[in-house]
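Note that one protein chain is taken out, while the other chains of the complex remain in position.
Here the chain labels run A, B and C in written order, and each chain numbers its own residues starting at 1.
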Amino acid sequence: MLTLKDARRVIEAAEKKAEEIGQPMNIAVVDAGAQLLAHIRMDGAWIGSIDISINKAFTARAFDISTEELARNSQPGDQFFGIHASNQDRVMIFAGGIPLKGSDGSIVGAIGVSGGSGAQDQAVAEAGAAAHTC
Amino acid sequence: MLTLKDARRVIEAAEKKAEEIGQPMNIAVVDAGAQLLAHIRMDGAWIGSIDISINKAFTARAFDISTEELARNSQPGDQFFGIHASNQDRVMIFAGGIPLKGSDGSIVGAIGVSGGSGAQDQAVAEAGAAAHTC
Amino acid sequence: MLTLKDARRVIEAAEKKAEEIGQPMNIAVVDAGAQLLAHIRMDGAWIGSIDISINKAFTARAFDISTEELARNSQPGDQFFGIHASNQDRVMIFAGGIPLKGSDGSIVGAIGVSGGSGAQDQAVAEAGAAAHTC
Partner (left out) sequence: MLTLKDARRVIEAAEKKAEEIGQPMNIAVVDAGAQLLAHIRMDGAWIGSIDISINKAFTARAFDISTEELARNSQPGDQFFGIHASNQDRVMIFAGGIPLKGSDGSIVGAIGVSGGSGAQDQAVAEAGAAAHTC
């Protein structure tokens, strides 16, 4: 079970990465029930990314997949095209959401990051996720 | 302008109070634009209070009033009855949301707390708000 | 047919009244189709009143009634109780929305005001409506 302490450790690692690359981010962590555990908006980060960070985390746990990988299956013509309109439009299909795994490999939650390019969001989310699995 | 550092100090003070009274809470802080700056869900706090804490903070800044005071004007027959259905149902009309004031007395954001009785939510929100104005 | 020029005259009169009573307001005007023609938020007016002012105007034209009068029929036990949850929660049942009448007495739109007490909102809306019917 993911605790608030876990979520804070994940967020702290992601935040550090965001500072390193010089791009303020919204960072969110959800638990195994895909429900929000914690969120921060770094100073200067986009207002529109509040919702996106939370919903990238939701998406990564809702389907136990990174949003980057989901994106590759959700473009027009792909097998999941249209999934972004499901779940009251909470499904985000671009990079920045990653499942968090427990020590036994089971998925216990997810991190969602939004505030920069897709590559930046993904790098920050990976830094956060790494802090959990370590 | 409210910073993430400010929001964390407010949340920390509120969290400490919640621990003292032994009731896990959701705690959220919004900025002057009523937009989310940070949120935490303490271990064991209600899932349904995620949304409520965020929206109590929204409400307190949206109308520059504590949700406890707004509640007293929003009951059946009162001058604002029905306001809870405005703003896409984001207006919370029970205790736990309090505006945060800057050193010059202007309102710079708000805290929202949800997870216990109205009195408990209010006490935790007041502890958080006090940490800002100090 | 209500024109943008008409809407501006109505808003100007309402704004003047709001200045007189010293309470910044959100003021909106809708046309005969209950669709927004113009809106202003005076400096310092509540963020949460943006939505309410627009929807008070919507309500006043949607039912061809002042929201103050509608309120008297929409409390628990009243004939219209529950109407505030209809129309995607856009129906406002407290004072501040007034239909605008053409020279032949037909209703051509409405004004909606939000930002103070019910009495203040009503006074400002009346000042705006008077500028149209004069």
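Operating definition for what follows: a residue touches a chain if its C-beta (ideal position, glycine included) is under 8 Å from a C-beta of that chain, and two chains touch if they have at least 3 such contacts.
Computed from a predicted model, the values in this text were never measured in an experiment.
Although it is not drawn, the missing chain touches A, B, C when the whole complex is taken into account.
When the missing chain is restored to the complex, the residue among C:14, C:40 or C:57 that touches it is C:40. Touching the missing chain, out of A:11, A:30, A:62 or A:92, is residue A:92. Think of the hidden chain as still there; on chain A it touches residues 46-49, 51-52, 55, 71, 74-76, 84-85, 89, 91-95, 117-119.
Of the residues in chain B, those that touch the hidden partner chain are 31-35, 88. Residues of chain C in touch with the missing chain: 3-4, 7-8, 33, 35-43, 47, 50.
By our rule, only the chains that are shown with their structure count from here on.
Contacts between chains trace an open chain of neighbours here, each touching only the next in line. Between the CA-based centres of chain A and chain B the separation comes to 25 Å, rounded to the whole angstrom. Each chain gets one centre point, the mean of its Cα atoms, and the points for chain B and chain C are 29 Å apart.
Between the Cα centres of chain A and chain C there is a gap of 42 Å. Among the residues of chain A, none is found touching two or more other chains.
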